[in-house]
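Note that this complex is displayed minus one protein chain, with the remaining chains in position.
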Amino acid sequence: MPCTINNMAWNRTGSWRFLTPILQDKISPCRDACPAGIDISGFISEVGCKDYERAWQIIVEENPFPSVCGRVCGHPCEGACNRKEFDDPLVIHALERFVGDHGLAHELKVQIAKAHGSETIAVVGSGPAGLSCAYHLRRLGYTVEVFERSPLPGGMLGWGIPDYRLPPTVLGMEIERLRDMGIKIETNVSLDSHFLTDGLREFRAIFLALGAQKDLHLGIPGEDLKGVLSGLDFLRGVKGGNPPALGKRVILVGGGNTAIDVARTALRLGSAPTLIYRRTRTEMPAVPSEIEEALKEGVRIEFLTSPVVITRLTGQQLQLECVRNRLGELGPDGRRTPLPMGGSNFLIVADTIVVAIGEGIDSDPLIQSLKETEAGIKVDEWGGTQIPGVFAGGDLTAESRTVPHAIGSGKKVAIAIDAFVRGLDRNQAQSVSLGSQGSFSMSSWINPPSETHRSDQVVTYEDLNTSYFEHRPREKVPQLSEMGRRIGSFGEVNLGFGEKAAIEEAERCFHCGTCNLCQKCALFCPDASIYLNIKTKAIEVDLEHCKGCGICAYECPGHVIIMENIP
Amino acid sequence: MTQQMMESNLLTPGHLACAGCGAALAMRYALEALGPDTIIAMPAGCWSSFIGIYPYTCLSVPTISVAFATAAATASGIKAGLDIQGKGETTVLAWAGDGGTFDIGFQALSSVAERNDDIIYVCYDNEGYMNTGIQRSSATPQGTWTTTTPSLALKSQPKKNIVEILGAHNIPFAATATIGYPQDFISKLKKAKTIRGTRFIHVFASCPTGWRHDPQLSIEVARLAVTSRAFPLYEIIEGETWVLSSMPDKTTVDKYLDIQGRFKTMSLKSRGEFQRQVDRQWAKLKKKCGINS
Partner (left out) sequence: MKKLMMGTEAAAIAAKLARVQVIAAYPITPQTTIVEELANMVSAEELEARFLTVESEHSAMASCIGASATGARVFTATSSHGLAFMHEMLHYAAGGRYPIVMVNANRALGPPWNVYCDHTDSLAQRDTGWLQYYCADAQDVLDSILIGYRVAEQALLPVMINMDAFYLTHTTEIVDIPEQKDVDEFLPPYRPDCKLDVDNPVTFGNVCGSDLYMSIKFQRHRDTFLASSLWAKMAEDFHSRFQRAHPPVEMYRTNDAEIVITSIGTCAGVVRVAVDRLRDNGLPVGGLRLSLVRPFPELGIAGIAPRVRHVIVIDRDVSSGAEGIIAQEMKANLWGKGRDILVHGFIAGIGGRDITPDMVIEIVSQSTRGQGKAVSVGNSQWVEVLP
């Protein structure tokens, strides 16, 4: 009987194709938006697999403070999350907090990467930028000494964020982890400008992360009257155990996180705060969920209102004259200009007025020799000042003054310092840049991936194939809901995900641009020419047989596979 | 996930199917479900043409390539031969296209079903005689372009409802399935494997070449067929119990029709008629499944 003797593998049907599937990780929009450059899809994938330790390791590759950021970060990642086009964006910050807290509960340790050098680097300032830089330098094998002016480390994290948002114990434990790594943090140390020259004899490089700790002035008459406080000073006082006496009627001027923090703190100290802001709620720079909580707790907000004059009314009382605004044309920062409406002035009586309209840098003797711009100290794109070996970053140099930006900045400078010490071309560091927020990938700096492995393309919603997902709203983050209990203390308001909610939420992630070995490609190949290689744990294409139909690329949920014309 | 998605490698690459072939995929899923203790009777059609050129084959289970009309009859003979030699546990799979099932092979299939012979019959449906160059079969839907139903004389008759016909034979198991939802297809075959008697599965297999769509859309087309209810997923047990397989949310037929070139010359009136037909059949099906909408 005519019967067959062997299979058809000799027939190289790969010669049929004119497009070839290429697997290439791309940047998820969450990672693109994250100033700290965290591999969000990666850590969420591990949460889904219940490997919280691995998830934690992925986060701390880039960001040393997951428990902190999970609580205080403004999560621009969630605003960029592609799932928002499908149903709700992922509650990424709650997942980061869940993983961070797991790390704290299990006292997980950070791995020091192979030692690159044994030089000592000085870091001035122990806020998020300084500590982030110290952390990454230590991971690269350097010896690091951190000098902090105040009695406690943490910078803004320590004295600028109220306890109900960031419990001091959590911050303390995350900073303690850095000490356990061998980073020396000295507090109550003041340095002057000689440090910039003398210091370079003792230290191979210096990173200045002094922050921006001075409140901006309103520039209106009566601003220096007694009873008019700066927002940052107020928060500092509360944290230091010396809350200023506010009285009942407290007016806050400002719309950022500091203003909200002050308002909710004032509430807990027994006052009835009213916040005045010159534009509307949409334009308020504070984190939207913070504004939401403030309103829930009973903070009154007067929108489209600007202060005009402060006068003394009676002994202890102040009077604030305000004017109503309307919104005009778009200004240079993309927001509509507030225009005072003539004849709409009115008066408010207050016991205390707190001004929280933004920060600027201090005129610290340490930095007086360095050039300045509007944003702060002048630096090149790598954080280098005019003095070789002296770098600066964080709020000291940046226009975007947030916690994740500071962390990202510290990391970038750590890479720049590593390049500086090893005599590398700093443009090499460009290869590990991520996304559009100017962040860098430390994991790529330590373990450079292969050329074709990752592209810089950010995955959009239209790129995805959402057929494999069912609509499901985001998991709710538990909170202290009883208002009386809430504002009666400084206890933490957001309680974080339990394990079940964390896993459920993690499963909603689209993993944009990252291959999470879902193997839809392998499932749908008519030629069995794309499959999981068990040994390398990666998807492989059989180029001898792949006909280039493109099903794998089309079905890939995360847009990892694309079809390219390869001769 | 560190396990392979598909465990079996009973279909090896190098076969001659078109890029994006739904029928090839259907076989991968069938072998995944049924395993190596399977013998296939395969009549003339796309599969017998692309399985490989003598003396080579892309299948790692015993297969006999038979005459066009004889899938069911040959399978029945194979089963009898195995049974009398004490190998009755081996699964005998008749694997035929829509031409070899709805048309030329229909008589033999009906006979096998009436006798309730112990075979699994899978019809991979690409809705036409694709191997011979895209001619119409009784599985071609109404309004479709084929080479024998050209644009000025599109197919006027609706698609024959083969699963209902097989259900009327009271065989233990008849079902529809699709390459768009492979887990459903595989579980239906695994279920079929545990039943004795004639088991029939009608699997939707996209055909980029005959349907005029981009090969990368083969799965998308199959999905849209289900979501638009043009190809609903259901089972008929013992000819009397109708069970709807879980169905995703509904869409209109527009996306389904727009994505395929073979429907390009359908008039608006025909499209409307197509939607009405789909809605009618869906209503009937729900009623049979005991679902009041």
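Note that the chains take the letters A and B in the order they are written out, and that residue 1 is the start of every chain.
Just so we're on the same page, contacts are C-beta pairs under 8 Å (C-beta built on N, C-alpha and C of every residue); 3 or more make two chains touch, one makes a residue touch a chain.
Everything quoted here is computed from the prediction, not taken from an experiment.
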Sole residue of B:83, B:164, B:214 or B:279 that reaches the chain not shown, by the stated touch rule: B:83
Residue touching the undisplayed chain, where the options are B:26, B:108 or B:154: B:108
Options B:6, B:26, B:61 or B:192, residue touching the unrepresented chain: B:61
Missing-chain contacts mapped onto chain B: 36-39, 41, 48-49, 51-55, 57, 59-67, 69-70, 72-85, 87, 90, 107-108, 110-111, 114-115, 117
Contacts of chain A with the absent chain, listed as residue ranges: 1-5
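By our rule, only the chains that are shown with their structure count from here on.
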Interface residues, chain B side, partner chain A - complex: 1-6, 9, 11-17, 19-22, 24-25, 28, 52-58, 60, 179, 182, 208, 214-220, 223
Touching residues (chain side chain A, partner chain B) in the complex: 2-13, 16-17, 467, 516-519, 522-529, 531-532, 534, 537, 542, 544-545, 547-551, 553-555, 563
